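Please see the structure below; I have some questions.
A single protein chain has been removed from this complex, and every other one stays in its place.
Chain IDs A and B follow the sequence of writing; residue 1 opens each chain.
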Amino acid sequence: MAAVTPLLVTAGLSRAFGGLRAVDQVDFALPEGETHAIIGPNGAGKTTFVSLICGRVAPSSGSVVFDGREISRMPAHRRVRLGIAYTFQITSVFANLTAFDNVALAVQRRLIDDHARGLSARALTEHGMDALTKVGLAGHAGKIAGTMSYGHQRLLEVAMGLALKPRLLILDEPTQGLSDGEIENFIGLVRQIGAEATVLLIEHNMDVVMALAERITVMEQGRILAQGAPAEIRANKAVQQAYLGG
Amino acid sequence: MAFGPYLLLATLEGLVTAAVLSLMALGLSLVFGVMRVVNVAHGEFYMLGAVLAWWFSSLIGGHPAVGFMLALVLSPLVVAAIAFVAERLVLSRLKYEPEATIVATIGLLYIIQQLALTFYGPEARPVEAPFTYRISLPWFGYSAYKLAVIGFSILMMLATWFVLTRTKIGLVMRATQFDREMAQAFGIPVGRVYAGVFALGAGLAAVAAVLIVPIQQAHYLMGHDPLLLSFIVVIIGGLGSLRGTVVAAVLIGLSDGIISMFFSPTLAKMLATLIVALVLVFRPQGLFGTAAR
Partner (left out) sequence: MTRLTPSAKGIALHVGVVLALLALNFLLPEYHRGVFARVLVLAVFAMGYNLAFGYTGLLSLGHAMFFAAGLYGAGLTIYHLEWSVWPAFAAGLAAGAGLALVVGFLALRTTGVAFMIVTLMFAQVFYLTTLYFTTYTRGEEGLVLPQAARVLGFPGGTLNLSDPSTRYLVALALFTLVLGVILFVVRAPFGRSLIAIRENDERMRMLGYNVFANKLASVVLSGIVCAASGAAYAVLFGYVGSGFAAIQYSILPLLWVLVGGAATTLGPLIGTLFMFYVIDTASSYTTAHLLVVGLVLIGVILFFPKGIAGTVRERWLPWLP
């Protein structure tokens, strides 16, 4: 497992906003197929870090290498086409469109690139419904997204990510605001996704992190404080002090 | 006339333009700064100020200064009142949604323009200057009134600056500008502050107009060019920045005065507009503003 080149590597990745170093010299490697969680207190730079990876924010310095390609200057939309999907921390669905149309927009973009199959109404329906089924929203395909419950909108957000068939799926605090029952389902869903894709997860809920992550990175003040398997992180004194609260 | 005096004359004319322009642009800038909306009808408030100035000054006879002073006091008040009502009736109901506000103020522009045409007519009419003294310079005589306009504008700008930075009203305005919801939570009547700012902005345009009518005549289409120039000033100065607005007004006023002495006015306007559009494209925070994000 160790011999394979990682899917994602960052080296010296930094981003400053004015005087604040939101992300400071981060070296990070993510092997293909892993489900990896990033935790840390608020303002630790987690969202900025994943935003640098998916291209929503440009780095001040450092590099991002995805699948052997340097992409730190590549615009976000092209990174998405390389296979990096990002689901928003604040639910960002197309509120006036139906659930199906939301997913269809993601499928459409992917099919335009897929020259072998091409874009057809049938392929659109098939792949769109497929993504909705995976998150359990197939029965709500015709609903206007804005009228769906908050939990369903979060799931729709994930379905849009899945519809892109990403190699790396970045989930930014996906369980925020969900009920316990919904979180239970969600863990099952991410396990399924993790079987096919690499997952990078920002999460505050430690039960979710411990249930899902194969490895964990702890960030603090823009730097990596610790990294390792869940058991190691749980045992790490520095982490306990900084984050887990002892 | 030799080149030197010629340039001096152009500079003086440019300063007069700059003085009036900064007052008008300040009004536009205040409205944008506090309310985050663009008032396309700003030029019509200016025109209305000029037309009312003619009307007020023609009401009474006697020395022209009496009529002028009456206009200088009443015309901005009436325009501000009209703006206040328009804000309460229309803009507040649109929840200050930027694009809807633009459409609504375009509507307002047409309404005011048409009413001016209907009741005031298509003629251009002058207002007599309060005094006609000419200062004789070695090369040419220059109207003392024009110099007074510059002085009065500076006084008005200082007064506005004082109100904005040193008084409770200014504090309330800045609080509203900074965070509307927070201001509301602290019991600031945001709706009335907005209406007040909108009225103040229109009033400043009217003051500018009253100052200009003894130099240019009042006409129902006179609001168009100053509106564009104010846009230009506000953009170059950085949206919502008082100091930037003044600096930009002087820059635009001077270059307008000087360029139009040496080039065809159409070409000058063409180039100026193009340059400003490109500034907005490549430096959206203005020449003097700091980066927003």
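Definition applied: a contact is a pair of C-beta atoms (placed from the backbone, for glycine too) under 8 Å apart; a residue touches a chain by one contact, two chains touch by 3 or more.
From a predicted model like this one, the values you see are computed outputs, not experimental measurements.
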| item | value |
| --- | --- |
| Neighbouring displayed chains - absent chain, whole complex | A, B |
| Full-complex contact with the absent chain, from B:59, B:81 or B:106 | B:106 |
| Among A:65, A:144 or A:183, the residue in touch with the chain that has been omitted | A:144 |
| Chain B residues touching the omitted chain (full complex) | 38, 90, 93-94, 98-100, 102-104, 106-115, 117-118, 224, 228, 231, 235, 264, 266-267, 269-270, 273-274, 276-278, 280-282, 284 |
| Where the unshown chain meets chain A, residue by residue | 54, 56, 75-78, 80-81, 85-86, 88, 92-98, 101, 104-106, 108-110, 112, 119, 144, 160, 164 |
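Assume only the chains that are shown with their structure count from here on.
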| item | value |
| --- | --- |
| Euclidean distance of C-alpha centroids - chain A vs chain B, Å | 51 |
